[in-house]
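Yeah, one chain of the complex is gone here, protein chain that is, but the others are all in their spots.
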Amino acid sequence: MGRGLVRGRKLTRRDFLLLSAGAGVGVVLTGCGAARDQAAVARTAAEGGSNYTGPPVQLGFWNGFTGGDGPIMLDLVNQFNSKHKNIKIDMITMQWAPDFYQKTPSAVAAGEGPDVAIMHVDHLGLNAARGVIVPLDGVVEALGLRGSDFAPVAWKAGIYGGKRYGIPLDTHPLGLYYNKAVMKDAGLDPNKPPQTKDEYMEALKELKGKGIRGSWVPPSYYTGWHMFTSLLWQFGGDLYNDDATKATVNSDAGVEALTWMVDLVKNDYSPKNVAQDGDVIALQNGQTAFNWNGIWMINVFGAVPDLEWGAAPLPRIGTEKAAWANSHNFVIPNQPDPNPDKLRAIKVFIAYVIKNSQAWAEGGQVPALNAVRDGKPFKKLEWQPEFAKELPYVHYGSSKPGVTEINDNILYTAVNDAVLLNTTPKDALDTAVSRADKLLKQNTQKYGG
Amino acid sequence: MQGTTAKPGGRNAGGLAKKLLTYAALILLTLIFVAPLLWMLSTSLKPNTETTALPLSLLPEQFSTEGYSTILNSGSQSPALVWFFNSMIAGLANTALILVTASMAAYALARMEFRGKRVLFAMIISTLFIPPIILLTPNYQIVDLFGWLDTLLAVIVPGAAGAFGVFFLRQFFLSLPKELEEAAMLDGANRYQIFFRIILPLSKAPLATLAVLSFLTNWNDFLWPVYVLFTPGNLTLPPGLSILQGAYTTNYAVIMAGGVIASIPVLIVFIIAQRYIIQGVARSGLKG
Partner (left out) sequence: MAAQNIEQTGAQPTPPGSGYPTGGKADTKRAFSWTPYVFLAPYLVLFTVFVLIPAVFGLWISLHNWDYLLPEQPWVGLENYTNLFTPGSPTAGFFWQSMEATGIFTLFSVPLLVIIPLLVALILNQKFRGRNFFRAMYFAPYVLGVAVIGVLWQYMLNPGFGVINYFLGLVGIGDGAVPWTTALPWAWISLVGMTVWWTLGFNAIIYLAGLQDINAELYEAAKVDGANRWQRFWNVTLPGLRPVLLFIVTVTILASANMFGQSYLVTDGAPANQTRTAIMYIAEEGLENFRMGSAAAMSYILALFLVLISILNFRFLNQREED
């Protein structure tokens, strides 16, 4: 897998030479293509991991924490640096999309990649297939990490092609935020957020009686997409079939899920055409009662003066409990010349952050490591444990190569179109599926089955 | 229009009213063009909390260099000074490369006879019509083959292959009187001596114009560097600003400070070389 990069270069170079020969031009080719010494990596990977005693090393650490999570991770990094004299972590933050996920693979291919990085679990497959990141089975072994130490859903997801590529740091699920003042005004119990479909619809009716549109449906990706997928799983559907060769969002479950969202708009529980973040601002301003949003909003709502709010697991609208979630994973990018000292230092760093992820949790995350999640400090947090309750039934998107992009560019468009009332849910999903299937076929051809 | 207004001492009252009106229009336009730039400068000198607070303050209520110090002290996160020097190196190297290669090629095309000249010239000219977008993907691959991705060479060399400089200088060389060269040749000078001792010294103005235009174009180029430079320490200013916008989503003091840093050199070049730039632009429209 990891050697794909090297072979890719040789192949394209030959193509290029053929072409330039054809054009009658000789071109001096300099270049890299340094062989990657996988064996050395594997060897070092298996060595210890709790302590680093080698020569001083500096590690580039890339991530996309551009929001409120950035300063928290930076604090963790600074703490680590001050405790480890011979390791200096140099953190670089870029926007996840387009910057991070475009520049990281390219930089790695150019031999300029970071030493350690964070990726979302649903991006692992693509980056593994393209040889951007290396398997971590040896690292995990060296660190003595076991599946039983982690939330099962987070642990299982880091595997691609039978190998582990990610070590989970956290899980960030979607949940239900509610404005207590608005609920009180409508005669609802502000300490008992609705948890079933009946309760939810009942609450919306009450609110409507008071002139409040209770549940705004954003057509934008954040969080229209996450709301839809949560509902899809609640109705028993899925985005793709088991091996992700066919899209299945236009199943009955998918249509039911999207129809429920669209009906919120049609029945005036939500305005039409909600602007990006309009739903969040509405909750803050007391214009609505409920908002389906990610755990990362805890500190955003927490920072709004005088806002009385709460958070709870998503209500069960469909036939089963389910919620969208994603997970930040530590990954190790491919290096032209893997440095055993650096690898040892990386292991120490990863172990440190995961074990000290209580601070990270406070930034609005559910830690993946059981020891942290079951610890007193975490349980004492006001809202994070509410989201942790969802762990048994959260769903991550498939990490099959290319699938994330299909989600974001094609399937999401169907949600957007339907919520804007441009087309019916069924038509929107059918169109998206036929497009998605063609791309899935191309992807199989590219990345193998 | 030109004839009437240019006339001095016409009907005085009407002339005065007209003059006032003209100045009013001119000043209003100046405001429209300059105000956003001043807003960028003003914002860059506010503490961040003030940049998004309502009501907006036109001038910093609390003067602060927080934006500049954040960007300059962020280490490898947003090394604006490194970006600045990268942009400088890339701009100067690209300009030098264009001046050397284009002037030599243009001279051969303007003054020498050789086999295949017409075909070659037609080919070079015809690429002026190739939409650059078709070169994007293949050039990315070629630059990758050379191992130039994520290096300044990627933003220095390919950009010098454009035909504009050759065309621009050839037009000028054609307009030079041939007698000088013929006299020099009689004195036994060869082509190289003529080119370096006679032609180039006579071409200072067009070379300066081409240099300034090339530098500005390279300094401001966006699409290509955004995609071929990856590591924050290897960026030039335009992709750096783009990263900055993503990484400091709500810290506008920092983003505007980056904008000011990226603007100052070009504005200085512009003030010094205004004549060349404006003439160059006008010439590109009128005379090629």
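Note that the chains are named A and B in the order they appear, and that numbering of residues resets to 1 at the start of each chain.
As a convention for this text, contacts are C-beta pairs under 8 Å (C-beta built on N, C-alpha and C of every residue); 3 or more make two chains touch, one makes a residue touch a chain.
Keep in mind it's a predicted model, so treat the numbers as computed, not measured.
Touching the chain that is not shown, out of B:Leu45, B:Leu152, B:Ala211 or B:Ala262: B:Ala262 (per the contact rule at the top).
When the missing chain is restored to the complex, the residue among B:Leu16, B:Leu56 or B:Ala205 that touches it is B:Leu56. Contact residues of subunit A toward the unshown chain are 3-5, 7-8, 11-12, 15-16, 19-20, 23, 25, 27, 98, 101-102, 105, 109, 129-132, 219-220, 273, 275-276, 405, 409-410, 413, 416-417, 420, 431, 434-436, 438-439, 442, 445-447.
Taking the complete complex into account, residues 1-6, 19, 22-23, 25-26, 29-30, 32-34, 36-37, 39-40, 43, 51-56, 97, 100-102, 104-105, 107-114, 117, 120-121, 123-125, 127-142, 144, 157-164, 166-167, 170-171, 174, 178, 181-182, 190-192, 195, 213, 216-217, 219-227, 237-239, 241-242, 244-245, 252, 255-256, 258-259, 262-263, 266-267, 269-271, 274, 277-278, 280-288 of subunit B touch the chain not shown.
Convention: only the chains that are shown with their structure count from here on.
Measuring from the averaged C-alpha position of subunit A to that of subunit B gives a distance of 40 Å. Those residues of subunit B that touch subunit A in the shared complex are 75-77, 141-142, 144-147, 149-150, 227, 230-232, 234, 242-243, 246-249.
Of all the residues in subunit A, the ones that touch subunit B in their complex are 9, 12-13, 16, 29-32, 60, 66-67, 70, 90-95, 99, 102-104, 106-107, 109-110, 112.
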